[in-house]
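Working notes for the structure below.
Chains shown are a subset, placed as in the full complex.
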Amino acid sequence: MIAAFGRRYIFSASHRLDAPALDADQNRAAYGKCNNAHGHGHNYFLQVMVAGPVNEETGMVVDMAALDETVRRLVLDRFDQANLNFDPLFADCVPTTENLCREIFSLLQNALPAGVLDQLRVEETENNFFECLREVD
Amino acid sequence: MIAAFGRRYIFSASHRLDAPALDADQNRAAYGKCNNAHGHGHNYFLQVMVAGPVNEETGMVVDMAALDETVRRLVLDRFDQANLNFDPLFADCVPTTENLCREIFSLLQNALPAGVLDQLRVEETENNFFECLREVD
Amino acid sequence: MIAAFGRRYIFSASHRLDAPALDADQNRAAYGKCNNAHGHGHNYFLQVMVAGPVNEETGMVVDMAALDETVRRLVLDRFDQANLNFDPLFADCVPTTENLCREIFSLLQNALPAGVLDQLRVEETENNFFECLREVD
């Protein structure tokens, strides 16, 4: 039996999709209204799944308070109520949900014990979401 | 028996809360992180309730396709994927959800038959919403 | 302080919207794809609100098991997994959600103690719903 624990967080941010490698017409074609000049925003749901054995003494996979603190410090404090285009991570990279998910995956993977982060999901709206999975060796 | 029909829509927009009548410290105190310089955004749910008798021939309170068309033209085309601070309606008025709800209420009340618009709700997040109700004479 | 208790139920049914008072073109104009020849269906959520004083001994507004039994007998057993067009209630009346809500309101109002049924809501999809409210004298 393989076990995993999932936890959901929310943050609100704005972004504008405009790729430096594309010209104005190509950007409009690629992103539609998401290319609008002044940006727009979303309530993003973040779902973090960590896998691993259940600690036999505490009956828990992970110290949830410690996980919350890591996510708060590295993700929520940084992106909640922020404009993603002004974050250094997106200086040379379009702040699509795909890229946002990959960047958060890296931030958390570096901060959590090796092999623990199993899956990350960022939901842009209730009908759109993006997932990153840990590659299994 | 009184009858009402409700319909929900969604749009994504960004805003920054910064009142011209307040100085920087007061703005920070009033709005917290919502006063951040570059703005942030939300997926807004809009719930429109219209009241009135059921048409005995069609069995409907309202022509839903016509209602959708009115909301699309006056609200969704204007605010979806937009930055509210750049809309003329918010030139002199902070784009809080309260003010957004009041402005949409006025836009729709003027476009729909008199007395039909009964209640409007704008949900900023799943935990925050604002409602305007028609005043009964 | 005025008090009310609400309870939600679900049932799945199909219907076709086609008004006998309208000709084929008018029906197509009024109902669009809901006029399709073979019908279609929904998961309907039914929300029943009953109002009244809290019983000081039991701390309850209503005997929930008795309410459930009434709703099951009069509504769920009749409409769940059914085609509304074949129900005698809709022999001369189009089975729109408006009419369905009105018929269920009457069925429950007649079965519950006088003055108890306060509001009924039928949700056809998560974006469409209809409400009937008790008229206050």
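Think of it as A, B and C in the order they're written, each chain with its own count starting at 1.
Here, contacts are C-beta pairs under 8 Å (C-beta built on N, C-alpha and C of every residue); 3 or more make two chains touch, one makes a residue touch a chain.
Not measured: the values here are computed from a predicted model.
For this complex of identical protein chains, the structure file gives a whole-complex count of 6 copies, while the figure shows 3.
Heads up, the rule we're going with is that only the chains that are shown with their structure count from here on.
If each chain is drawn as a node and touching chains are joined, the picture is a simple open line.
Over half of the residue numbers at the interface between copies subunit A and subunit B are found on both sides, making the touching surfaces mostly the same.
When the CA atoms of subunit A are superposed on subunit C, the rotation angle comes to 180 degrees, reported as a multiple of 5. The geometric centre of subunit A is 29 Å away from that of subunit B, both derived from CA atoms.
Each chain gets one centre point, the mean of its Cα atoms, and the points for subunit A and subunit C are 42 Å apart. Shared interface positions of subunit C, defined as residues touching 2 or more other chains, are absent.
Across the complex, subunit B is touched by residues 17, 19, 21-22, 30-32, 93-96, 98-99, 101-102, 105, 126-135 of subunit C. The touching residues of subunit B, counted against subunit C in their complex, run 1-9, 49, 54, 57-61, 63-65. The residues of subunit A lying in touch with subunit B in their complex are 10, 12-15, 32-34, 36, 38-43, 80-83, 85-86, 125-126.
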